[in-house]
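Missing here: one protein chain of the complex. Every other protein chain is in place.
Let's look at chain A:
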Amino acid sequence: MLDKNGIAKRIAREVKDGFYVNLGIGIPTLVANYVRDDIEVEFQSENGVLGMGPFPFEGEEDADIINAGKQTITTLKGASFFDSALSFSMIRGQHVDLTILGAMEVAENGDIANWKIPGKMVKGMGGAMDLVASAENIIVAMMHTNRAGQSKLLKRCTLPLTGVGCVTKIVTNLAVLEVTENGFKLLERAPGVTVDEIKAATEGKLEIPDEVPEMILA
(Lines give C-alpha, C1' and ligand atoms only; values in the text may rest on other atoms or scores of the structure.)
Protein backbone atom coordinates (compact mmCIF):
# COMPACT_ATOMS: atom_id res chain seq x y z
CA MET A 1 0.00 0.00 0.00
CA LEU A 2 1.24 3.47 -0.86
CA ASP A 3 1.34 6.62 1.20
CA LYS A 4 0.68 10.06 -0.28
CA ASN A 5 4.26 10.40 -1.47
CA GLY A 6 4.04 6.98 -3.10
CA ILE A 7 0.94 8.04 -5.03
CA ALA A 8 2.76 11.20 -6.14
CA LYS A 9 5.78 9.13 -7.18
CA ARG A 10 3.64 6.86 -9.35
CA ILE A 11 1.84 9.79 -10.98
CA ALA A 12 5.17 11.45 -11.73
CA ARG A 13 5.79 8.60 -14.18
CA GLU A 14 2.82 9.84 -16.24
CA VAL A 15 4.50 13.22 -16.76
CA LYS A 16 6.25 13.22 -20.12
CA ASP A 17 8.95 15.37 -21.71
CA GLY A 18 7.58 18.66 -23.02
CA PHE A 19 4.40 18.58 -20.92
CA TYR A 20 2.69 21.62 -19.45
CA VAL A 21 1.12 20.39 -16.22
CA ASN A 22 -1.39 21.82 -13.76
CA LEU A 23 -1.14 20.42 -10.25
CA GLY A 24 -3.99 20.67 -7.77
CA ILE A 25 -3.61 21.18 -4.03
CA GLY A 26 -2.70 18.22 -1.76
CA ILE A 27 -1.16 15.01 -3.14
CA PRO A 28 -0.88 16.50 -6.69
CA THR A 29 1.48 19.21 -5.41
CA LEU A 30 3.89 16.46 -4.28
CA VAL A 31 4.17 15.15 -7.85
CA ALA A 32 6.59 17.96 -8.75
CA ASN A 33 9.11 16.45 -6.31
CA TYR A 34 9.31 13.19 -8.24
CA VAL A 35 9.45 14.21 -11.90
CA ARG A 36 12.59 12.86 -13.61
CA ASP A 37 15.46 15.33 -13.92
CA ASP A 38 16.18 14.43 -17.53
CA ILE A 39 12.86 15.69 -18.95
CA GLU A 40 11.61 19.23 -19.49
CA VAL A 41 8.28 20.04 -17.87
CA GLU A 42 6.57 23.33 -17.04
CA PHE A 43 4.15 23.62 -14.16
CA GLN A 44 1.19 25.96 -14.50
CA SER A 45 -0.58 27.50 -11.56
CA GLU A 46 -3.99 28.89 -12.43
CA ASN A 47 -3.50 32.15 -10.56
CA GLY A 48 -1.25 33.14 -13.45
CA VAL A 49 2.19 31.57 -13.74
CA LEU A 50 3.78 29.06 -16.07
CA GLY A 51 7.23 27.75 -15.19
CA MET A 52 6.85 27.46 -11.42
CA GLY A 53 9.98 26.63 -9.48
CA PRO A 54 10.59 25.48 -5.90
CA PHE A 55 9.76 27.47 -2.77
CA PRO A 56 12.04 30.49 -2.27
CA PHE A 57 14.97 30.52 0.13
CA GLU A 58 14.17 32.12 3.46
CA GLY A 59 14.25 35.89 3.13
CA GLU A 60 13.57 35.78 -0.62
CA GLU A 61 9.78 35.38 -0.42
CA ASP A 62 7.82 37.80 -2.58
CA ALA A 63 4.15 38.53 -1.83
CA ASP A 64 3.65 39.16 -5.55
CA ILE A 65 4.83 35.69 -6.57
CA ILE A 66 2.57 32.92 -5.26
CA ASN A 67 0.86 29.76 -6.50
CA ALA A 68 -2.84 28.88 -6.46
CA GLY A 69 -2.43 27.57 -2.92
CA LYS A 70 -1.29 31.10 -1.98
CA GLN A 71 2.16 29.76 -1.14
CA THR A 72 5.25 31.79 -1.96
CA ILE A 73 7.09 30.30 -4.93
CA THR A 74 9.91 31.01 -7.36
CA THR A 75 9.98 30.85 -11.14
CA LEU A 76 12.35 29.01 -13.45
CA LYS A 77 14.04 30.16 -16.68
CA GLY A 78 11.45 30.64 -19.40
CA ALA A 79 8.63 31.34 -16.92
CA SER A 80 5.79 33.76 -17.64
CA PHE A 81 3.06 35.59 -15.75
CA PHE A 82 -0.41 36.27 -17.12
CA ASP A 83 -3.91 37.28 -16.04
CA SER A 84 -6.67 34.93 -14.87
CA ALA A 85 -8.55 34.99 -18.17
CA LEU A 86 -5.46 33.97 -20.13
CA SER A 87 -4.69 31.35 -17.50
CA PHE A 88 -8.06 29.69 -18.04
CA SER A 89 -7.71 30.13 -21.80
CA MET A 90 -4.71 27.81 -21.46
CA ILE A 91 -6.80 25.37 -19.48
CA ARG A 92 -10.11 25.45 -21.39
CA GLY A 93 -8.30 25.78 -24.71
CA GLN A 94 -6.49 22.49 -23.94
CA HIS A 95 -3.01 23.96 -24.16
CA VAL A 96 -2.15 22.36 -20.82
CA ASP A 97 -1.25 18.70 -21.41
CA LEU A 98 -1.99 17.14 -18.05
CA THR A 99 -4.14 18.01 -15.05
CA ILE A 100 -3.61 16.22 -11.76
CA LEU A 101 -6.12 16.78 -9.00
CA GLY A 102 -7.57 15.27 -5.86
CA ALA A 103 -11.11 13.95 -5.41
CA MET A 104 -13.58 12.97 -2.73
CA GLU A 105 -15.39 10.60 -5.10
CA VAL A 106 -15.00 9.29 -8.65
CA ALA A 107 -17.68 7.34 -10.48
CA GLU A 108 -17.27 4.49 -12.97
CA ASN A 109 -18.50 6.82 -15.77
CA GLY A 110 -15.72 9.35 -15.05
CA ASP A 111 -17.79 11.80 -12.97
CA ILE A 112 -15.86 13.52 -10.22
CA ALA A 113 -16.88 15.20 -6.95
CA ASN A 114 -14.27 17.18 -5.09
CA TRP A 115 -15.63 20.52 -3.96
CA LYS A 116 -18.61 20.30 -1.69
CA ILE A 117 -20.00 18.26 1.17
CA PRO A 118 -23.61 19.23 1.92
CA GLY A 119 -24.01 20.45 5.46
CA LYS A 120 -20.36 21.40 5.80
CA MET A 121 -18.73 24.76 5.18
CA VAL A 122 -18.21 25.06 1.45
CA LYS A 123 -15.03 26.80 0.44
CA GLY A 124 -15.67 26.80 -3.28
CA MET A 125 -14.58 25.04 -6.43
CA GLY A 126 -11.75 27.42 -7.31
CA GLY A 127 -10.53 26.40 -10.75
CA ALA A 128 -11.48 22.72 -10.45
CA MET A 129 -14.64 22.90 -12.58
CA ASP A 130 -12.81 24.69 -15.40
CA LEU A 131 -9.99 22.16 -15.22
CA VAL A 132 -12.13 19.04 -15.30
CA ALA A 133 -14.50 20.36 -17.97
CA SER A 134 -11.74 21.00 -20.43
CA ALA A 135 -8.61 18.95 -19.91
CA GLU A 136 -8.17 15.91 -22.17
CA ASN A 137 -5.88 14.18 -19.76
CA ILE A 138 -7.00 14.18 -16.13
CA ILE A 139 -5.39 12.06 -13.46
CA VAL A 140 -7.03 11.86 -10.07
CA ALA A 141 -4.79 11.35 -7.05
CA MET A 142 -6.60 10.04 -3.99
CA MET A 143 -6.89 7.42 -1.29
CA HIS A 144 -8.96 4.44 -2.46
CA THR A 145 -11.25 4.59 0.58
CA ASN A 146 -12.32 7.29 3.02
CA ARG A 147 -11.49 7.37 6.73
CA ALA A 148 -14.49 5.18 7.49
CA GLY A 149 -13.13 2.59 5.06
CA GLN A 150 -15.80 3.21 2.42
CA SER A 151 -14.90 3.13 -1.25
CA LYS A 152 -14.33 6.44 -3.06
CA LEU A 153 -14.56 4.69 -6.45
CA LEU A 154 -18.29 4.45 -6.88
CA LYS A 155 -21.04 3.47 -9.29
CA ARG A 156 -22.40 7.01 -9.02
CA CYS A 157 -21.06 9.97 -7.07
CA THR A 158 -23.17 10.84 -4.04
CA LEU A 159 -21.67 14.30 -3.49
CA PRO A 160 -22.36 17.35 -5.69
CA LEU A 161 -20.42 16.96 -8.93
CA THR A 162 -17.43 18.98 -10.08
CA GLY A 163 -17.58 17.59 -13.61
CA VAL A 164 -19.21 14.85 -15.65
CA GLY A 165 -17.50 12.01 -17.54
CA CYS A 166 -14.09 13.65 -17.39
CA VAL A 167 -11.68 11.50 -15.38
CA THR A 168 -9.36 9.33 -17.46
CA LYS A 169 -7.02 7.83 -14.90
CA ILE A 170 -6.93 7.33 -11.14
CA VAL A 171 -3.93 6.59 -8.95
CA THR A 172 -4.75 5.55 -5.39
CA ASN A 173 -2.84 4.04 -2.48
CA LEU A 174 -3.93 0.64 -3.80
CA ALA A 175 -4.00 0.79 -7.58
CA VAL A 176 -3.77 2.50 -10.95
CA LEU A 177 -7.09 2.46 -12.80
CA GLU A 178 -8.35 3.72 -16.10
CA VAL A 179 -11.92 4.89 -16.69
CA THR A 180 -13.36 3.08 -19.72
CA GLU A 181 -16.82 2.43 -21.14
CA ASN A 182 -16.88 -0.65 -18.91
CA GLY A 183 -16.12 1.17 -15.69
CA PHE A 184 -12.84 1.12 -13.78
CA LYS A 185 -10.17 -0.95 -15.52
CA LEU A 186 -7.50 -2.16 -13.14
CA LEU A 187 -4.08 -1.47 -14.65
CA GLU A 188 -1.62 -1.89 -11.77
CA ARG A 189 -1.49 -2.93 -8.13
CA ALA A 190 0.42 -1.07 -5.44
CA PRO A 191 3.33 -3.05 -3.96
CA GLY A 192 2.04 -5.77 -1.66
CA VAL A 193 -1.62 -5.22 -2.54
CA THR A 194 -3.70 -8.07 -3.97
CA VAL A 195 -6.38 -7.87 -6.65
CA ASP A 196 -8.91 -9.09 -4.08
CA GLU A 197 -8.07 -6.23 -1.74
CA ILE A 198 -8.62 -3.74 -4.58
CA LYS A 199 -11.87 -5.48 -5.51
CA ALA A 200 -13.11 -5.22 -1.93
CA ALA A 201 -12.26 -1.51 -1.79
CA THR A 202 -13.96 -0.63 -5.09
CA GLU A 203 -17.73 -0.12 -5.14
CA GLY A 204 -17.97 0.76 -8.84
CA LYS A 205 -17.71 -1.74 -11.68
CA LEU A 206 -14.18 -3.10 -11.81
CA GLU A 207 -12.73 -4.72 -14.91
CA ILE A 208 -9.89 -7.02 -13.98
CA PRO A 209 -7.54 -8.13 -16.77
CA ASP A 210 -5.80 -11.49 -16.54
CA GLU A 211 -2.50 -9.86 -15.72
CA VAL A 212 -2.34 -7.00 -13.22
CA PRO A 213 1.30 -6.03 -12.76
CA GLU A 214 2.69 -4.38 -9.66
CA MET A 215 3.44 -0.64 -9.99
CA ILE A 216 6.92 0.50 -10.84
CA LEU A 217 7.73 3.52 -8.71
CA ALA A 218 11.39 4.26 -9.36
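The rule is short, and it goes like this: a contact is a pair of C-beta atoms (placed from the backbone, for glycine too) under 8 Å apart; a residue touches a chain by one contact, two chains touch by 3 or more; residues count from 1.
To be clear about the criterion, contacts and distances are computed from a predicted model.
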Matching the hidden chain's UniProt record against "TRAP transporter large permease protein", "3-oxoacid CoA-transferase subunit A", "Glycine oxidase ThiO" or "Putative sulfur oxidation cytochrome SoxX" returns "3-oxoacid CoA-transferase subunit A"
Looking at A:Lys16, A:Arg92 or A:Lys205, which residue reaches the missing chain? A:Arg92
By the contact definition given up top, give the residues of chain A that touch the hidden chain. 45-49, 54-73, 81-85, 87-88, 91-92, 111, 121-130, 133-134, 160-165
